[in-house]
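With one protein chain removed, the remaining protein chains of the complex are shown where they sit.
On to chain A.
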């Protein structure tokens, strides 16, 4: 794979890796009294490992010109494998956290395994590790196909992919050592944030350079979503992480914001991370893989444009609904609430567009588990955005906020929408990428689908019940006007739901393990008998049905 690089690209790779090693060494020396030193060592080791990898193939013959007539898919392949590794790891940690809430002794009396440290390790591993790698991989795939142009060079995609994964490793290991800036979904400290800024700018440049050479004058809508994802995440990440380190030798930094401004900046970031990382990016995935897998054009291309601009402009203002009943001015809260309710329009336009694309092809959804993953994703996208708009209303929020309902809502989105569309897209693209006729075992795809659906429903129903009971118990007063339940009584009432939630998570994790095995076996085994795997092909059109046009 590294041998695909030309001589000059190998030299450039060595220079970048050498610079990385020196940065790591400097961090390790300056931060030797601090967790920063450990991260310096990790960065340095990553750099050295990369240098060895490049030197190993340095004198191999250069790749021939024929490669330029093909798409450059090696980074996408590696990204998909990394995404599945992060998925299993992140979901395992998540289920462990879930069991800790049932059996608190599962911390095993260590500081690194306490709830407060492994919970962000779970969220970062699944959102950034699994989701981020899947987005990088699929975006490079979709970008090349829709532009009909090869990636501009062979170094920058690797820089983005491997640099991004180094960021994820620094994030996860940092939490276990207690390194955090205490901003939800933006926990990594300043040096990791700087790395991500550089990586992200290069990612955006790859996109622009490839689009500049596209064949079609019109840019396919999936790319709009992917670009909004890249551009806005860069803005959010930079502003929310403005901070002053204690010194260059310390991991600790202090935010540029304080008080309610800090809270508002954080939730402007936090909700737009949901909007642009977990929504726009995955909508990009959906607008490419769902029509292709179903063999039908998107129902309404116009509607996809309108919902694109609706989502990009309205989400920006919704973050303040995380701060109802706080020191934030009332009108700013109301603004966030109003925009959240309005967001239902573009959100349902997207969900409806996806389902209407499938309308008339339900036999394909029935027979093809890969397409079924995408269908469930569209349904849960619609459900979760409805629920989100509803929960943003101040009076609803007074019941739901700080309860497990929020956790249920997030997982309806993360498991039902993000993970489902990702698994569907991965199952669609793995046979294309590795030039296999189909997945190794269509039966295992079915297993994964049903494990994921069972886990998803168990999880969200447990948390919906738990959250509403919790919220109601917190606001129940007795005749003398004091609270009826002590806090610990509400915790005891949660326990059965926590057990159910942990079981749901376990089912979902089991599905991801089955999926990883299936993907691995698809990559490993070439030339299998055709009939055994035939069910995993996209279902073809029955004879006599005319070719489909967009729905208008």
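Everything below uses one rule, namely that a residue touches a chain if its C-beta (ideal position, glycine included) is under 8 Å from a C-beta of that chain, and two chains touch if they have at least 3 such contacts; residues count from 1.
Please note the rule applied: contacts and distances are computed from a predicted model.
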{"item": "Among \"Tripartite tricarboxylate transporter TctB family protein\", \"Phosphate transport system permease protein PstA\", \"Extracellular solute-binding protein\" or \"Cytochrome c oxidase subunit CcoQ\", the UniProt name of the subunit that does not appear here", "value": "\"Cytochrome c oxidase subunit CcoQ\""}
{"item": "Given A:99, A:159, A:220 or A:440, the one touching the chain that is not displayed", "value": "A:220"}
{"item": "Of A:103, A:254 or A:309, the residue in touch with the unshown chain", "value": "A:309"}
{"item": "Absent chain, residues of chain A that touch it", "value": "68-71, 144-146, 148-150, 152-153, 213, 215-218, 220-221, 288, 291-292, 295-298, 301-303, 305-306, 309-310, 313, 331, 335, 432, 549-550, 552"}
